[in-house]
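Only one protein chain is missing; all other protein chains are in place.
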Amino acid sequence: MTSIPRSVSALRLPPVLAGYLTALSRGLLALLLPLGLLLLWQLIAEQQWISPQLLPPPTQVLDSLLELYSSGELASNLGISLARVLWGFAAGSAAGLLLGVAMGLSPRVEAYLLPTFKAISLVPVIGWVPLFILFVGIEESLKVLVIAKAVMVPVAINAMKGIRNVPVGFFEVARLYRFSLWRTVRKVVLPAALPSLANGLRLGLSNAWMALVAVELLASSEGIGYLMVYGRQLFQLDLVMATMVVIGVVGLVLDQGLQLLERHLLTWRNSAY
Amino acid sequence: MISLTRRLFLAGLALAVVAPSFAADLPKVIRLGSPLVGTGNRPVGAGNSFANAQIKGLLEQEFQKDGIKIEWNNFRGAGPALNEAVANGLLDVFWEGDLPAIIGKSGGLKTKLLLANGRSSNLYLAVPPDSPVKSLDDLKGKKVAVFKGTAVQLAAGKVYAKHGLSERDFKSINMDTATGNAALTTKDVDAVWSSSNILSLEDRGVARVVYSTRKDPQAQSLNMQGYVFTTEEFEKKYPEVVQRIVNVLVKEAAWASDDKNRNALFQLWAKSGTPFSAFKRDAEGISQKEVQSPLLDEYFVALVRNSVTEAQKLKLLRGNLDVQGWFEPKYLNNALKSQGLDNYWKPLDAKGNAKL
Partner (left out) sequence: MSQNISKFDPRGLVVPLLLIALWWASAHWGWADTRLVVPPLDVVAYAREQFVSGELALGLVASLARDLAGFAIGAGAGLVIGALLALSPLTDRLAGPSLHAVKQVALFAWIPLISVWFGQGEPAKLVFIALATFYPVLFNTYEGIKSVRRELAEVTRVFGFGRRQTLLRLVLPAASPQIFAGLHLGLIYSWLGTIGAEYYLKVAPGVSTPLIDGREHFEMARVLYGMVLIGLVGALLNAVATRLEQRTLRWRPR
């Protein structure tokens, strides 16, 4: 932990530069393992210790990725997948917020709905797929429904928790000022419950991405999950791996994007007080 | 001291000479693979002598006296799953349809093609019985289930091309056979491409065939072919075992080719869950002798080449494939000779005409 920064400061560099160097050294250290693994992987592939059908060389995965990109297949399939996630996320978070806020505000609503809600959330999303298929078929509505279900649960639970944790005093103040329900929600509840809400939305989004891949693997003629299945059917594991990389990067971007948004919103909240 | 070392050395030498020949002659188990499953995922195929061998237990009989275990693996994931098993080194001898075999070979699987095994399986396109669809064109833009990566996909691609269409004109959804059939009965898809096993659904009144290659004059160039393979490793290690397997398959192919066994053959295949009547309908007017011919003649080579070219056109294949180096006709020829079947099946030239 200490050896690198110490040696840097021994050179008596200006602190800003030293900070950069520390960050750089950390970055390099973090790259060591992946680079080493990559080299080992290339070596294994070149020496054919594992047959290339099971472990295609990293260069081939990269080629496959570039080809996906340049042929436009990546953009079109990713676009379809992202649209599905968007709709599913919108529907699921709207339903989740409504449910969560209602249950959070009113103990009566909670008493009536929470047990049912918990029962619904007990069955993992994959368990719902057959039922949904029987009801809506395998069209777009299936994908949206599955994603929405995956999003709704964490959003609702976190919304409820967030509201539950709003200090009672806040409500009393609102009552004192004779705020309407809507105004109470908007001016008092939402700002106070925001961190928990944001947390729920983030969890929801990451669930949405997972559910998308799950449902596209099952029955689809397009989308990023379908690309994987296709790569596998055609015995092109490099395509499968390239798609995994894409799924990982998109997952990261979605997560980081929402985190940025969250930070932005929270600073807004802080300045609002 | 010296004598002891020498004795040990000699014993070791003797062991070294004897042991490998002991081990190399006969494997403990022969792992066979087939992508064919019957209805309800029964591990039973139909349509070729390899499937016959499985149903009748012919290889079990052949190797029983040597105490060799026969292990059958039928993959619901069909050819693509079978290729993965081969890559994992889990299979020794296996049957495969044209597209997965070609994909596997061009993907670097070290396989040897031993004999043709079912040269021409008809392709069917079925819709729900109450569907208004009458022809291929009516399905444009609709959901069509096809098991991608299997021989069905390639044959469907050939049919599309012949009609000036392509997979992109439809919503082609990848589904394995059981899922595709289920999706048709629940109307989750508008149509499904399938082999003759769809006829059992037609018999039950839950599917209607709207197109088939059966009556196409060029049926053989559109239809699905099946081959029997072994891995290069297994062939090198156990050539005699390979020979005995080929002998059994060729003998069975001759039985299946004989018209007087036609009913018995279809009854045997009915064990896969597709009814007898369906096979009868499927094979109407078609000589089993042509379909079951194991020969690696010029016509067969042309068919394989054609499949490779079509697969390339459909972008299902990367790079090229040296078809000629893939065949190992030695075992087939031995089998034909030893069973006096030299002239039983007539070799055809590249155009499919009898060679004089």
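Chains: A and B, in written order; residue numbering restarts at 1 for each.
The working rule: a residue touches a chain if its C-beta (ideal position, glycine included) is under 8 Å from a C-beta of that chain, and two chains touch if they have at least 3 such contacts.
Keep in mind the model is a prediction, meaning the values are calculated, not measured.
S.K.: Among B:26, B:182, B:323 or B:341, single out the residue that touches the unshown chain.
M.R.: B:182
S.K.: Where the complex has a chain not shown, which of A:14, A:34 or A:72 is the residue touching it?
M.R.: Hidden-chain contact among the options goes to A:34.
S.K.: In the whole complex, not just what's shown, which of A:45, A:65 or A:133 touches the removed chain?
M.R.: For the chain that is not drawn, the touching residue is A:133.
S.K.: For the chain left out of this view, which of B:59, B:81, B:224 or B:265 touches it?
M.R.: Per the contact definition at the top, the residue touching the missing chain is B:81.
S.K.: For subunit A, which residues touch the unseen chain?
M.R.: The list for subunit A reads 1, 26, 29-30, 32-34, 37, 54, 108, 111-116, 119, 122-131, 133-135, 209-210, 212-214, 217-218, 225, 228-229, 231-232, 237, 240-241, 243-244, 247-249, 251-252, 255.
S.K.: For review purposes, identify every residue of subunit B that touches the missing chain, sorted by number.
M.R.: Output for subunit B: 41, 76-77, 81, 84-85, 87-88, 90, 178-179, 182, 185-186.
In this section, only the chains that are shown with their structure count from here on.
S.K.: Averaged over CA atoms, how far is the centre of subunit A from the centre of subunit B? Could you give it in whole Å?
M.R.: Here the centre of subunit B sits 43 Å away from the centre of subunit A.
S.K.: Across the complex, what residues on subunit A touch subunit B?
M.R.: Residues 51-54, 133-134, 137-138, 219-221, 226, 229-230, 232-236.
S.K.: Can you list the residues on subunit B that touch subunit A in the complex?
M.R.: 80, 83-84, 87-88, 100, 103-104, 107-109, 143, 148-150, 171-175, 179, 183, 186-189, 316, 318
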